[in-house]
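Dropping a structure here in structure tokens format, bear with me for questions.
Left out: one protein chain. Kept in place: all the others.
Right, subunit A next:
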Amino acid sequence: MITLQSSDKDVFEIEQSILIQSGTIKNMVEDDFTFIPLPSVDTETLIKIIEYMKKHADKTDSKEKNIKEFDKDFMKKTLNELFALVFAANYLHISSLLELLYPSIADRIKDKITEAIRQIFSIRCDFTPEEERRIIMDNKWAHEGTEIEGTLD
């Protein structure tokens, strides 16, 4: 059993066999660590990560469909939660979870307009209006995807 400690100082005891899905933890276990502090992962996120690893630890064929269903539901979180998860999964080197998170995050932002994306990421636009106009003009056809549809029906 390995003990993990979140940034909020909560401790979790989990079996080694489950935790080795995390490359980072696996390395530490190989170096004989049994207590692993994770200062960059908060409790809430750590709970989710453990839940994920537990589900994925038992990968028998019959469970594959269940796992897929689980993964789909697992991604139904707020964007904030997904960001926390991807940050933690990156730190912990859980590649299967990352491969799940990247497209999910991309899906969340793909329909958003530029301004909405800026708000989500708290980014300030550093283009001058002139620069912005020029970039739009460069790919005018891509920005004006609705034109044709708008005139029909």
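Rule of thumb we're sticking to: a residue touches a chain if its C-beta (ideal position, glycine included) is under 8 Å from a C-beta of that chain, and two chains touch if they have at least 3 such contacts; residues count from 1.
Methods note: contacts and distances are computed from a predicted model.
Think of the chain that is not pictured: of "Integrator complex subunit 11", "F-box/kelch-repeat protein", "X-ray repair cross-complementing protein 5" or "Histidine-containing phosphotransfer protein", UniProt labels it "F-box/kelch-repeat protein". When the omitted chain is restored, the residue from A:Asp8, A:Glu51 or A:Asp138 that touches it is A:Asp138. Counting the whole complex, the residues of subunit A in touch with the unshown chain are 76, 78-80, 83-84, 86-87, 90, 98, 102-103, 105-127, 132, 135-136, 138-139, 141-153.
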